[in-house]
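Let me begin by handing over the structure; questions about it come next.
Omission of a single protein chain aside, the complex is shown with its protein chains in their original locations.
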Amino acid sequence: MDAIIRFLQDTGFYLFSQDGNWRCLIMLGIACVLLYLGIVKKFEPLLLVPIAFGMLITNLPGANMFHEIFFAGGHIHWDLIGGQPVTASLLADLHSQGVAENVLAPYIQQLMTAAQTAFSPEMVEQAIAAVTEEAGAAITPLEAQLQALVQAEQAAAYYGMTLSDITITPGLVDILYLGVKLGIYPCLIFMGVGAMTDFGPLIANPKSLLLGAAAQLGIFITFVGCRFMGFTGPESSAIGIIGGADGPTAIFVTVLLAPALLGPIAVAAYSYMALVPVIQPPIMKLLTTEKERQIVMKPLREVSKKEKIIFPIVVTIFVALLVPSAAPLIACLMLGNLFKECGITERLSKTVQNELINIVTIFLGVSVGATATGTTFLSLQTIKIMAMGVVAFSFGTAGGVLLAKFMNLFLKEKINPLIGSAGVSAVPMAARVSQMVGQKYNPGNFLLMHAMGPNVAGVIGSAIAAGVLISLYG
Amino acid sequence: MDAIIRFLQDTGFYLFSQDGNWRCLIMLGIACVLLYLGIVKKFEPLLLVPIAFGMLITNLPGANMFHEIFFAGGHIHWDLIGGQPVTASLLADLHSQGVAENVLAPYIQQLMTAAQTAFSPEMVEQAIAAVTEEAGAAITPLEAQLQALVQAEQAAAYYGMTLSDITITPGLVDILYLGVKLGIYPCLIFMGVGAMTDFGPLIANPKSLLLGAAAQLGIFITFVGCRFMGFTGPESSAIGIIGGADGPTAIFVTVLLAPALLGPIAVAAYSYMALVPVIQPPIMKLLTTEKERQIVMKPLREVSKKEKIIFPIVVTIFVALLVPSAAPLIACLMLGNLFKECGITERLSKTVQNELINIVTIFLGVSVGATATGTTFLSLQTIKIMAMGVVAFSFGTAGGVLLAKFMNLFLKEKINPLIGSAGVSAVPMAARVSQMVGQKYNPGNFLLMHAMGPNVAGVIGSAIAAGVLISLYG
Amino acid sequence: MDAIIRFLQDTGFYLFSQDGNWRCLIMLGIACVLLYLGIVKKFEPLLLVPIAFGMLITNLPGANMFHEIFFAGGHIHWDLIGGQPVTASLLADLHSQGVAENVLAPYIQQLMTAAQTAFSPEMVEQAIAAVTEEAGAAITPLEAQLQALVQAEQAAAYYGMTLSDITITPGLVDILYLGVKLGIYPCLIFMGVGAMTDFGPLIANPKSLLLGAAAQLGIFITFVGCRFMGFTGPESSAIGIIGGADGPTAIFVTVLLAPALLGPIAVAAYSYMALVPVIQPPIMKLLTTEKERQIVMKPLREVSKKEKIIFPIVVTIFVALLVPSAAPLIACLMLGNLFKECGITERLSKTVQNELINIVTIFLGVSVGATATGTTFLSLQTIKIMAMGVVAFSFGTAGGVLLAKFMNLFLKEKINPLIGSAGVSAVPMAARVSQMVGQKYNPGNFLLMHAMGPNVAGVIGSAIAAGVLISLYG
Amino acid sequence: MEYSSIFVCLMGMGTVFFGLICLIALTYLMSAVVGRGKKAAPAPVPAAPQTAGEVTPELVAAVSAALAEELGTDITGIRIVSMKKV
Amino acid sequence: MEYSSIFVCLMGMGTVFFGLICLIALTYLMSAVVGRGKKAAPAPVPAAPQTAGEVTPELVAAVSAALAEELGTDITGIRIVSMKKV
Partner (left out) sequence: MEYSSIFVCLMGMGTVFFGLICLIALTYLMSAVVGRGKKAAPAPVPAAPQTAGEVTPELVAAVSAALAEELGTDITGIRIVSMKKV
């Protein structure tokens, strides 16, 4: 009978009724909405479906597929992953490093039970009382418990006993998350992206790079906005980078600077990338005259194979020297591109842009989604981040368009400012938006190839911006 | 000359002559038989070939491709994998945790030699004698050696020396085994299986789920049988789950509950899955009348795409809440299915059911096979497990058939009880058996689609059963 | 302003001007030359492009994509990878294990700064002076610093402070390098190679195995040469194995025996494999008469499927027993071959020879290249290694040709000695060279299939040679 | 923790049946909400295994999918005019 | 370390612009050194997606591969007699 009750108390249905777990229900709803957006509305489905699914499974109480404590305090706790017990002194250590109490609380509770069994409930109570008294008002109940547990553990050790045999079985997502934590997945995805990217239009018209630079305005405007809203510097950087409109870059920066915000930032980044056709056109129309939108651009020159091969090498060396923190991203992007362009590593290029990127996308998506637990996701912060995401995309778009207009003041061969918006990256969606809007005002105008230049330039630009932010706050 | 002798003593040929290594010869024979079954008899070759090969290489003395000590006592010893020396205190610790002596013995022997060199053979002898005397009869020679070594190590440390510089170079299989130990491979295989599974027949005829439930009877009957034969609860659970006829589920449960039995259980599970066409038909004929076998079932309704997309989400949420321990398996199965059904993540679905599952299958097979060392595999236990495996499959088959007959008492549209046997899963073999047997008695009868329903239901059912057992004994 | 200066000092451009970093410039040049050789000259591009790119990124100062300290002293420092701080006692420990000073120096400097802040510059100076005085002349300045730091750390610990919060964020290459360090990549590549290899010609004409054995002469001649040039035994072994002309074998051995030489050896191995058509023909012509070169060989018998299936199993068992250290290489090669030949694991074979080998090739190439930092690569050693590489290939070629001539003294059906050179492996390039040279002297002579025998035999031979060397020096 | 065999059996089979019966209900409910497809379609699509030999509709579908992927999404149409088994 | 928002903004946009302007120069330089292709080619190759529309050999290969995979190994032969763009 007892066993049945314990079994029932293990079910997720019961756990929902537990303190704080109502959040999980809401999160399940959000996950389903994201699945709907991904599947039915086709919002970047390749990433949004895994992310939403990760969010779903992490919020099923009791499933225990992701344990924040393995990565608490910025460390990877290999020993815990390997099955070593959670000790009170480790918890105290993590607490003093500022790990959130809701991460530690369940383990403290388990240790408390162990201590009460090993000694007696009264003795533990007394120890807590003693600690509290000694410390005065300057201590929370949880801190007092923790200190008492550390004492109990030491006492137990003195008698040759071990208080704790609480081990954590790592879940699937814990292991997959290692690749996020170590920054591997974004790099590998960029390798695949590089193998799918054609830098030809950029080489044919290097001026596009300026538009790619201007579109990074969104990142820094958002940064300022976030600082005003009370986010810390590193957090603001991570949120700002949403404006880069490159998923892997955003995740790479966020893991380094503000891992706690990974869930909402990833969701914002990929959602808004899918919303580019909604967000950009009004801004593009607002900032341009009808005549500008009709500007026809000359076809681009053909780019030789040699140029295409040398370009990725040059960019890697230059960018990695200028902003070393951006080196992993740029190097992987360009290595992938080199595989594609050099013509004799066809099989590497194919694998990198198919199987490797697919596998990594699933692992990344599921584990990024899994960081979005109720307690971290359901907060005002998330709403602020979603709001700032729109700001980031809007200012990025505006930056690109405005610089194109500004450049037209000096150039003989005018640029159609509609291609400026493509500088936010979101490859190749943003370039298609330029094409679409352009064709609306001049049906014979083919801007796609011209927009591809700023579009891929935006990827490089965002990586540089990311590098600057990491170097300042990393 | 000395070096030549040492070299010869390193060869596997010499090592065969060493104490206990005759077992390896037998194991090589068994591995070859399994290869024969896999390759010539086509017993689930995709898994049996890697498993048999893993078994072969692990039993080549001296090859050292798998070291049980890295995973001894339920922990992953990262430090040892990373190249830290094996210390006497670690060994003593592992011994007190109940790690088998044959795992520890070679390292104790090496440390013994080190201690005899550092101090003197006599001193070590004396220490062992002292330990033995003090402890009285209650100590085995190995324990005495171990305690003496711990003392020697402490003494050495006192003089600033280190007794041990015995490091273990991790072999290929050690690393591949990490994915088994951490429960990753079964989940990833299930992701691929999900992407290959069509739940349409199940959605069209949800009653099939009952047959999938009934076929889990084999699991629990076997559990009871194992308990009677003297296996512990967790061991019985792991053996019982063979009756689930789902390789990944069986491996997932076994790694958690009875890792020492991994080899025989995996071999049994995959062998009997291949033997389904041999095991099932007699039981099916025994339990049904000729008339029942000729029942023709109405064609199934078509299932809409929407239903197919929503189904995996609903199942994931419900099952993970009901039996949280089953969440990883069900979630991965359903994520794979979602990739397939949602229609716009085609590339993820393709990768998951091809390259990813293939890679993981190889890694899983080889490392699971490698756990089957002579000392663990060549025992009465293995024979018992093989015997119980047949019991499990038989009762599972019977359960499904009998429930179908029972349901027919109440249903207007009769079910052909032959599809009940498909509930054991072993997808799609068991469903084909239903089709085959059915067609024998009524050549115009196409049961395949109807049998697919219980067949895939059996996968869900086994996952739930696994969840219950893990939750009770995990 | 301060921040700008700090930012500028972080750029790679500034870092180039730092002490010793001029080497990086040279290394970038070398990397570009290798890229040129790989892409334009088509020197084994699948490996040379990733290796060269790895070399490029590791030599961009500041990019920090590879940290030798994670693998210093032969250990994998999981704790550092996991984010634990670098302590003075760890550094002192590594130093005493003989880790190169240039690996430790940057961390010592950082700790020095921390100590100067925690205590005072003067106190630290005094401590260093005291240590130096006490030790006399027998201590380098760096050792003195290190000992003073250890004292400072202990003092800090006494006051409950931690001196060091210097953590190292693992870079992409660090993680990829784990697979090299643990010996996984060479094995997995061999699995793919096995699935691409046809042992048919070898089974049809087992005498080929002798030629494959003779071509290993290069390995041991080179070994002797290296010993004379002052390399240690393990280093000479690793350099000698270049003569095996099998990339994975060379890397496998080097990682185990002389990890510090990994960069140059890998570059030499793959470069010379590409240069086989340049190196071999003159030697082949020198050692053979025109008449010998025109010998026509009888077509080979057809080999049955059964033989092809049993062959890999037999070879695995025999070689792994004879030279257990070669087991991982041979087992993987033969497992891949078994997947191919057994006919019913087609999907495993396909994955292993495509996606898996491609992914691993990229990871291996980049991380092996990344070990070639300026300080390790730009030395006389590298030039010696490159020189010995030619020696190795030349003597290997000669060995094969000469044994073929010697065998002709006894055989009735003469062997064309040109196929002897194929015994160096470098599959299938060396066999093609035999064909090409043969056809030049007798246009109707088709030696390709006959040369494939020694060619694949050379792979087995090199693995055995590698096993012997590992067993002697491992 | 020790449990009696009977308990484990009942608990296990009970949970399996309870779970799958609930799933039956949920599936019916889902189908009802979503709106079922047509009843009793004439030719139900065969299941997971590939089959072999004939130019089945699945085959055509697979080929078309390959085509579609290769051609990108913005193309208006390619049709396999004929496909013959030889 | 605390930085003023203005500083981060200027620093960031400054570096981005500086970097990309340098890249413009480097790209022009590279093209000059390598020797540019012909100016204003009539039909520039479209970007990321592989091309679209025509019945290229890759397409035929892909279709054939799909066929081969779909049909398993025991089939004796299928030939794509013709493939038309419509």
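Some notes on this structure:
We just call them A, B, C, D and E in the order they show up, numbering each chain from 1.
Heads up, the rule we're going with is that a residue touches a chain if its C-beta (ideal position, glycine included) is under 8 Å from a C-beta of that chain, and two chains touch if they have at least 3 such contacts.
What you are looking at is a predicted structure, and each value in this text was computed from that prediction instead of being measured.
Checked against the hidden chain, the listed residues C:80, C:217, C:391 or C:404 yield one contact partner: C:217.
In the complete complex, the residue from C:206, C:230 or C:282 that touches the missing chain is C:206.
Chain C residues in contact with the hidden partner, per the touch definition given at the top, are 196-198, 200-204, 206-207, 209-210, 212-213, 216-217, 219-221, 223-224, 227-228, 233, 237, 298-304, 306-307, 310-311, 314-315, 318-319, 322-323, 428, 448-449, 452, 457, 460-461, 464-465, 467-469, 472-473.
Interface residues of chain B with the unshown chain, by the touch rule above, are 3-4, 7.
We adopt the following convention: only the chains that are shown with their structure count from here on.
Comparing the CA-atom centres of all chains against that of chain B, the greatest distance is found for E.
Interface note: chain B and chain C, two copies of one sequence, contact each other through mostly non-matching residue numbers (shared numbers fall below half of all numbers used).
Between the Cα centres of chain D and chain E there is a gap of 35 Å. Rounded to a whole number, the gap between the C-alpha centres of chain C and chain E is 33 angstrom. Averaged C-alpha coordinates give centres for chain B and chain E that are 45 Å from one another.
For chain D, the set of residues touching two or more other chains reads 1, 3, 11, 65, 69.
Along chain A, residues 3, 7, 78, 322-323, 355, 468, 472 each make contact with two or more other chains.
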